[in-house]
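Single-structure report; data block below.
A single protein chain has been omitted; all remaining protein chains appear in their positions.
Letters A, B and C mark the chains in the order given here, with residues in each chain numbered from 1 onward.
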Amino acid sequence: MHPFFPQTSDDIKHMLDVIGIESVDDLYKDVPDNVRLKKDYDLPSSQSEIEIRRKLAEFGKLNKQLVCFAGAGAYDHYTPAVIPQIVERSEFLTSYTPYQAEISQGTLHYIFEYQTMMARLTGMDISNANMYDGSTATAEAALMAVASTKKTNKVILSDGIDPKVKEVVKTYAHFHGLELLSLPTVNGATDFSALDETLAQGGVAGLIVQQPNRYGIVEDYTGVADRCHAAKALLIINSVAADLSMLKTPGEWGADIAVGEGQSLGIPLSWGGPYIGYMCTTEKHMRKMPGRIVGQTVDQDGKRAFVLTLQAREQHIRRQRATSNICSNQGLMALWVTIYMSLMGPQGLKEATQMGCDGAHYLHDQLIATGHFCDAFPGQEFLNEFCVKYDGDLAALQEKWVENGFMGGVAISDDTVMFAVTEQRTKEEIDQLVALIS
Amino acid sequence: MHPFFPQTSDDIKHMLDVIGIESVDDLYKDVPDNVRLKKDYDLPSSQSEIEIRRKLAEFGKLNKQLVCFAGAGAYDHYTPAVIPQIVERSEFLTSYTPYQAEISQGTLHYIFEYQTMMARLTGMDISNANMYDGSTATAEAALMAVASTKKTNKVILSDGIDPKVKEVVKTYAHFHGLELLSLPTVNGATDFSALDETLAQGGVAGLIVQQPNRYGIVEDYTGVADRCHAAKALLIINSVAADLSMLKTPGEWGADIAVGEGQSLGIPLSWGGPYIGYMCTTEKHMRKMPGRIVGQTVDQDGKRAFVLTLQAREQHIRRQRATSNICSNQGLMALWVTIYMSLMGPQGLKEATQMGCDGAHYLHDQLIATGHFCDAFPGQEFLNEFCVKYDGDLAALQEKWVENGFMGGVAISDDTVMFAVTEQRTKEEIDQLVALIS
Amino acid sequence: LYDRLIFELSSPGRVGYHLPKNQFPHHELRKDVSRTKAPALPECDEMTVVRHYTNHSGNNFGVDNGLYPLGSCTMKYNPKINEEAANHPAFVNLHPLQPASTVAGAQALADELKKMLCEITGMGAVTLKPCAGAHGELTGLMIIRGYHESRGDFKRTKVLVPDSAHGTNPASAAVCGLDVVEVKSKEDGTVDVDDLATKLDDTVAAMMMTNPNTLGIFEHNITKIVEMVHKCGGLMYYDGANLNPLLGVCRPGDMGFDVIHLNLHKTFSTPHGGGGPGSGPVGCRKELESFFPTVNPYQGNFLVEMRAWAYILSLGYEYIKKVGPTATLNASYIKAKLQDVYELPIKGLSKHEFVFNGLTDKSTGVTTMDVAKRLLDYGYHAPTIYFPLLFHESMMIEPTESESLESIDGFVAVLRKIAEEAKTDPELVKTAPHNAPISRVDDVLAAKNPVLTYPENP
Partner (left out) sequence: LYDRLIFELSSPGRVGYHLPKNQFPHHELRKDVSRTKAPALPECDEMTVVRHYTNHSGNNFGVDNGLYPLGSCTMKYNPKINEEAANHPAFVNLHPLQPASTVAGAQALADELKKMLCEITGMGAVTLKPCAGAHGELTGLMIIRGYHESRGDFKRTKVLVPDSAHGTNPASAAVCGLDVVEVKSKEDGTVDVDDLATKLDDTVAAMMMTNPNTLGIFEHNITKIVEMVHKCGGLMYYDGANLNPLLGVCRPGDMGFDVIHLNLHKTFSTPHGGGGPGSGPVGCRKELESFFPTVNPYQGNFLVEMRAWAYILSLGYEYIKKVGPTATLNASYIKAKLQDVYELPIKGLSKHEFVFNGLTDKSTGVTTMDVAKRLLDYGYHAPTIYFPLLFHESMMIEPTESESLESIDGFVAVLRKIAEEAKTDPELVKTAPHNAPISRVDDVLAAKNPVLTYPENP
């Protein structure tokens, strides 16, 4: 017997009797012999919890825990102790997508809160329930822009977009039949001088920019929305969620769609996942938005209640005419970031971001002070992430840092490295990192 | 502001207005100046979660994780993954003693289950809701024996009892005015030949023995209960709870009170606590039992319900005439072991104990085979713990083991060491331990 | 106090966070790129937040609360050792761009999982990148299109999908830029091979199937179908949503499928989390591996993958093979126990799930929706309802292998009781639920007058 299988031989006997068959195998009589599995799976034998723990410990020892100065889309922010202890409550953890609203108000309630918080954080009107991650959210935004605008199949991508995100957008675009255009960067920041010309080609559904961009640079989008709108194209801004506690919002820049990665809202690094993508937009584009959306309504007694809504957009109703194929998303991670924002509030969110910003500028200055580093993009404003050039063997230096327990940034070329600093990093750690430079 | 204090200055102002005072300090006007604290506490400054985690990590690094071959009352048994995840549910974790039965059925329900399981495990009629640990449970049993028998103030302790337990019993006995007598051991096991003579002194409330005893020896209590009862004394048997899955039970031996440490039922070692003491007895002695007891009853609708009962024994009713002063006990640890027993069942509990028993005998034989160890108590039966004598420098060997990541038993004298083996130990670990002997 | 939104518990100046002192000189961000007004997020003390979400969890129902017979969703037990694995401190703090030498353990675990999934599906390669089933479907179709394109064959833009298919199948095809052509089902619920034949030509990129299909019926013509599609140059796509009943019985690879996605949050016991995070690994024949597209920058939902890894190890080869037969036994038992009072539109063998077309006695006016809502009153989740679209009153029931006989008997008894209530007190059923946290919600109002956020100044 195994703890996951309650059926005893007596139980099975009884069930077979009721069904009126001799053996469980009779239930598979319709499976042709030629497709049947006639061997044992070539898999490990059944392991007890003691053995699984032992194996996890073994694998775990092969990982090295590093003090993290890397970002590039994933940040080592702090997770309040409250979050995992609530998120792991099995009423949240083991429930399905909230189709049965009457016994899913727990989930629906927090998604509605999440939508509200994300709309407020991005300065947009509305939010969906979440997307897989920042990269697919950006790809879906490109598709949404095309679906929302008439006779278009082109989308402009700034070269300031993280290449990892761009790669995913390219994948979606290719198979969906989208043409991607680009805008170059100058001194690391998007150069909009060719924007009007590019838009003038016609058939452009939207422009996608990233803020802060792939080099950590905070870009200036003054006038960009108007120029897009004049050409009937949408402006899509991809941002690191937590950074919006300080940055001018997509809403303030006049964006039509705000997307990005939500991992920075307290989600552990987790070797890349699960994270959460967000997507917010204006009322105008509400019905073109992909993904789940929760809306407020009432129950039969007139009591406020929440429910999945605008389902006419979705796959289980519209099938191939749906706005997207997304159904299960990163549900529980929405709870994660909702609790994070509830705890941090406007003040905490800003304080944490400012601390990372201040730490990054300190690190930057210390690196420059060594005489071995110089700015990769002089004069550009940055928040908590920046690029510098090294005058020595960068790979060797990074290797040395690893040996000493540090992840010293992400190399973006042979001589250029991007550092990120969060509120988790101390002055002492920064000084140690810098002291290892020779 | 601090996350544990919701009161804003506006809130405080409002509350002061309602109370009709000027400042919070006015609420302490009745505290004489000469007893008031006039300085800041000499304590660390307020630490954030990030800093507390850092400190825990620092302290944590000063601990060494050892493969555990030690027992002597605390055993490295396996904890099923289910247990902490249920026990940490805050409805269980953050509730008080179940005085308000109507909103405490969760707690009352599992204590009733616990009582039933412990009664069945020990072979006794009834159990209380739990005690602090095995040592205080034993001390309370001594007090209970005196209270249950007429004109007595003596209790006999076998020398087979763990000295750590004996020390606590002595403490209680001393202040409660009990006289402790003793029974010697021969070849490590209690020698009952002087029992009748000792009982014949008169005024003896009970005899306490330990099974397996302080050396791991499984003792034979044939006839002991009858001899005690003939002298109107009670027989009290202290056992390691998990071992009762294989051992003849206190009930079968004819004991009046069964007590012991319940840590072996899946509770982590935790550097000594929290653990759980158990106490079971016969119907006859029900009303002399210390501690909380849960009983079955009905609610107003006739529905089965559970409630704290027989409270006439307890301190909040009887004050100085209570059977004990115990009130808060190890509540949540009762849930811990209840889930443990629910998962393990009779089969799993026995399988785990047998595995430790088999592992211990294997280790024993390997040690003897080195030629450097010999039996401390030749010919004695043991379960998962045993004593051997070493022909070299035991302290040096144990130190070597520690350096290599092993806790190689507990030294009980300069040359004698006691090893325990649980289902968590592998053959490979035992072989490594033995290979380090030179 | 406990049915409010977190915004309604907010009070200016309260904080729920605690950060270390800022040790660095202040950097003032340039005004023209700074937000002008702080986001109106809640301001709450820590306990208020804890109570709020703790109490709201009580308005939810999970597998840990009771039987969850959602057809095609495979709501099996989510083992607690999986959670322990996913919370292991040696894995949760790894940055996705850490040097390979520092994440060798995580990589080894992922590789082990891939290998195990290959063996279970009979595929030659697996990618763990997709974050959900639909994401996996899309990835799988991209592989197929990539393959065709690599051969210079750009005319294959058609995807064949049975009319009983999950809604994500056509939707994923559309996102992938493919045209969906529906294939009819026969009366026995299986694919109409004759209809299929009429739709096969050199524009077919692939056919998507799940087998057993959403009616729980094994497509006994599978070998023939595969042959037909392959013959016309199309590839076969297996929707892994219904893989559970095949564990121990047959492998999609052995049936001739070329590409498959799995739902780790169905077949492999990872929790659904109220709608994710799931994980939708995609497997394919070895020769298609080079067409894996980039649909995620990293390894996918790694912590979900850790859970599935723990699950497969827990079962091992000895018990994985019991999953399918036991799930099918449980479902078949329920069907046998209820087919007198609920209408069984398609007789014969079915697997892990089956479909009733509502109550047999239609005279009471009690609908499948009513039955579903009434089930909630008795502490059971509802089945999947109004899907598949083949019947008007579909109730798709999938108990999984995790449920005990007593649990199933309880569910059967309640469904019989509801059938009885439908006759004796239909209003009671039509106005259900009565014991749930709220009564029946007004879906129409929500869609007609969308309120999607809480107003800043309510």
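Throughout what follows, a contact is a pair of C-beta atoms (placed from the backbone, for glycine too) under 8 Å apart; a residue touches a chain by one contact, two chains touch by 3 or more.
Because the structure is predicted, anything quoted here is derived from the model rather than measured.
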Sole residue of B:Glu179, B:Asp220 or B:Asp375 that reaches the chain not shown, by the stated touch rule = B:Asp220
Extract the touching residues of chain A with respect to the undisplayed chain.
-> 1-6, 8-11, 46, 48-51, 80-82, 85, 90
In chain C, positions touching the absent partner = 1-2, 9, 11, 14, 18, 45-48, 50-51, 54-55, 58, 63-66, 77, 79-80, 89, 314, 379, 402-407, 410
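One rule holds for everything that comes next: only the chains that are shown with their structure count from here on.
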Most extensive contact between chains (C-beta pair count) = A-C
Centre-of-Cα separation between chain C and chain B, whole angstrom | 46
Dist(centroid_CA(chain A), centroid_CA(chain B)) in Å evaluates to 48
Contacts with two or more other chains, residues of chain A listed in rising order | 49, 78, 80, 88-90, 343, 423
Check: chain C positions touching at least 2 other chains come out as 14-17, 19-20, 44, 46, 50, 54, 79, 81, 83-84
